[in-house]
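Just below is one structure, and these are the notes that go with it.
Shown here: the complex without one of its protein chains, the others still in place.
A, B and C are the chain letters, set down in written order, and residue numbers restart from 1 in every chain.
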Amino acid sequence: MTSISAGVVGAAGYIGGELLRLLIAHPEVEVTRAYSASQQGKRVDSLHPNLRGHTSLTFTHPDELGSHDVLFIAVSHGKAAELVQAIGPAAPLVVDLTADFRLKDPAVYETYYGSAHPAPDLLAGFTPGLPERHRDALRTAARISVPGCMANAAILALAPLAGIVDQDVTIDAKIGSSGSGATATGMNLHSERSGAMRVFAAVRHRHEAEVEQETGLRVRMTATGVEAVRGAQVLCHATASGVTENDLRRAYRTAYGNEPFVRIVAQRRGLYRLPEPKILAGTNFCDVGFAVDGDRVLAVAALDNLGKGGASNALQCLNIRMGWAESTGLGFVGLHPI
Amino acid sequence: MTSISAGVVGAAGYIGGELLRLLIAHPEVEVTRAYSASQQGKRVDSLHPNLRGHTSLTFTHPDELGSHDVLFIAVSHGKAAELVQAIGPAAPLVVDLTADFRLKDPAVYETYYGSAHPAPDLLAGFTPGLPERHRDALRTAARISVPGCMANAAILALAPLAGIVDQDVTIDAKIGSSGSGATATGMNLHSERSGAMRVFAAVRHRHEAEVEQETGLRVRMTATGVEAVRGAQVLCHATASGVTENDLRRAYRTAYGNEPFVRIVAQRRGLYRLPEPKILAGTNFCDVGFAVDGDRVLAVAALDNLGKGGASNALQCLNIRMGWAESTGLGFVGLHPI
Amino acid sequence: MTSISAGVVGAAGYIGGELLRLLIAHPEVEVTRAYSASQQGKRVDSLHPNLRGHTSLTFTHPDELGSHDVLFIAVSHGKAAELVQAIGPAAPLVVDLTADFRLKDPAVYETYYGSAHPAPDLLAGFTPGLPERHRDALRTAARISVPGCMANAAILALAPLAGIVDQDVTIDAKIGSSGSGATATGMNLHSERSGAMRVFAAVRHRHEAEVEQETGLRVRMTATGVEAVRGAQVLCHATASGVTENDLRRAYRTAYGNEPFVRIVAQRRGLYRLPEPKILAGTNFCDVGFAVDGDRVLAVAALDNLGKGGASNALQCLNIRMGWAESTGLGFVGLHPI
Partner (left out) sequence: MTSISAGVVGAAGYIGGELLRLLIAHPEVEVTRAYSASQQGKRVDSLHPNLRGHTSLTFTHPDELGSHDVLFIAVSHGKAAELVQAIGPAAPLVVDLTADFRLKDPAVYETYYGSAHPAPDLLAGFTPGLPERHRDALRTAARISVPGCMANAAILALAPLAGIVDQDVTIDAKIGSSGSGATATGMNLHSERSGAMRVFAAVRHRHEAEVEQETGLRVRMTATGVEAVRGAQVLCHATASGVTENDLRRAYRTAYGNEPFVRIVAQRRGLYRLPEPKILAGTNFCDVGFAVDGDRVLAVAALDNLGKGGASNALQCLNIRMGWAESTGLGFVGLHPI
């Protein structure tokens, strides 16, 4: 079999670990190196205990970066730009899961990240890792920038509504603790984070800019950490005149009727009437739904922030790029109850 | 000592149990009866195990309603109206914690509750149980209607902003499982409710109408159940021109500077920068906070849905009504960590 | 391809739903009917929302039982015996996940279940669904009885120690809320069950008898519900003279060195040094580990009570019975973090 070789930089993190889980099980990929600047020499399964019996890899320091058919980057924001500059154009395929190459406009980057973009000349080379919106471009992309977890959810919820709803949209995002990564800080101490409803970005969350870039809407986002490990949900509050639920259902069906990983969930009955992330843990699904009340439109999306909000979405992009069946290695349907 | 006698109808429920906890410890009140239509004869502490050693009461059927200096009603919505009609004007003081007498306009009631109000002539007799807004009226009230938990939070967050923000406000409310009561249903099965981000009222939550009535704003509310037992938080998304954080701080200080149970929490640093309900469990506090970004205003409030969102707020009203020190029996400051 | 047809009775429950999830994805099985006495006519994915997009089945009443190559029974304890009697010997293969046919001795059944066994003559026809201990018998079994979740964990932890440790063993079992099933009761109300450490079987848990039958040890088990949806863990407290950790490691390696779904986890470092269920959710793994202190031996096992403690273990039995690769359809490695 002709598998490709993959390396993962930032493999000790949560997105990195999820990438390893998926890539190890992928029939066309061989993970040849897991890079970590802090855990070199340790066994991968000592940090990702779910991989016991599935890998004997140890972490390699990224200073010893090898060559790979595809390199995934899941490091801290800001460090990916350095790395992409360092490896240069020779690397055949780079999939970046950080924020560094998500925003096309360096000025917008500076507004949201507080410093000049470290490599503005490289921005144009990146294709957004949004299969539902840039599938054709992804087929030939050499550099892919995977969107932020809450951004991806909001883009998938709102993109079909552009032209239907008014320009101003308020997004209320909720996310589990894995969204802040694997490094212990007071913020993520169990006794503090447990049972939280913590508004960690009252205004101007960085994912706002990604959603605006992709949808053309004017977006205001507030993000709250709630009790969960995995999972993100966005409630997008919009307005529109004379729009019915049927109009919305039609818009979503047009957009996602053939999508393998976007499901429309907007039911009148049952417990799980609208998208909810817990049943999506470990999957590549983004569920989207909606409701209407007079001039008010609510769009809802849910996903696993490490899955369709990160690692598995990146793998979907790789599948497209390589011409493999798009759902290869992404077959897990999720658990219930959970 | 001259204590007054209190009865609690619906004492087997969660609001009822919280009332019992507070009233039993109150130095001026003696709980003489705990009424429950389904648990008669059982020991109160068999359902409320925290009261072991603190009461030997058993539940009495409400058909055997006695006379009390004050009667608290914490039954299912709709049944309070029947009860209030049945007991008639003789009962000296009734504090109703259901939705039955919260809305002044029977037409609005019908819009939100789907049927005609069962006792419209009694509506005018009820004073809203909002100490921060109707303290003087409460001093002489004979009938008090305690607001809904999320409504109370939203009213306290938004009332100081009326005249400052634009008319349209979107409220994103989160609440723990105790908000749906002590009756087992599929909705509240632990395996289903655990880790939920469940949009149970996508549009037109009933508490909308209460907030509109009290603030004069046009309110749209979405309510989501999140993983918690106690606790409710509202994020109120508003707009305004040329408003600064200092303007908002001043408005809140004017409104709540002397309030014993509303704290202004809007800090630049720390984990608990904005109001969060978990540290309020068991207390009578409502914490309120805010943020501004250009033309956007975010107001946040948090409380214990069974506390300031219900039972302890009712007790604060009673303290006012009786002329006792307003914080009598409400001294618990809350736990951290929790 | 020559797939076999499968029916699941009790398909609306949690074990039933997990069976459906696994069978639907199994390449050699076609689920032709999902039976439920209470949910007939409803869509399967209305109760098991993780299956949206993966099945269009609706529930059939078990009175309309069809013929299947394999029938899985996941009903309430006691009802499986009736069903097995009703379908008679014609059904080619029955896999029972209830307690009805787990105990070989009807007298022991009566001791633990409080009534005479309803079909003692059928007991001998059932092979225990314990691949690690009865693999050869399973290859030709027509009736398979899958062990209880905590029993399976304890058997896998203790069986290698028979002959090494003394006769008396005390087992401390912990389990998540899904172990009590999908029917709403006060016991499983979220507000009551959340954060619980509830000793629901102080002494004489029914799974004791299964462990005694299979290991020959004298077992005393206490079971406590803790905060989790999926997951069971047993701590088996035993004594022995002159036994070292190396002796135990050797015993476990001899027993499980070639087992695809039992991993030995007993490390000196790291967070996950001993078996823990949360990283096993959705998998078919049972992790086993141990520790020694003088004359004291601790054996630990963890599994997903709906997985290796139920549905996926049943599927492993089916794979053995049909001669398929034993891990077919059981490849999910589990999530971290979770």
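What we mean here is this: a contact is a pair of C-beta atoms (placed from the backbone, for glycine too) under 8 Å apart; a residue touches a chain by one contact, two chains touch by 3 or more.
Keep in mind that what you see is a predicted model, and the values were worked out from it rather than measured.
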Which residue of C:192, C:259 or C:304 touches the chain not shown here: C:192
Residue of A:127, A:178 or A:312 in touch with the missing chain, whole complex considered: A:178
Contact set of subunit A toward the excluded chain (per top definition): 14, 176-178, 182, 184-186, 188-195, 229
Residues belonging to subunit C that touch the chain removed from view: 170, 172, 174, 186-187, 191-192, 194-199, 202-204, 220, 222, 224, 226-228, 231, 233, 235, 237, 271-274, 276-278, 291-293, 296, 298, 300, 302, 337-338
Touching residues (missing chain, whole complex) on subunit B: 14, 17, 21, 24-25, 46-54, 178, 182, 229-230, 263, 265, 269-272, 279, 281-282, 331-338
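Everything below uses one rule, namely that only the chains that are shown with their structure count from here on.
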Chains linked by the largest number of contacting C-beta pairs: A-B
Distance-maximising chain from subunit B - centres being C-alpha averages: C
Averaged-CA centre spacing for the pair subunit C and subunit A, given as whole angstrom: 35
Geometric centre distance via CA averages, subunit B-subunit A, whole Å: 38
Where subunit A touches two or more other chains at once, by residue number: 271-272, 337-338
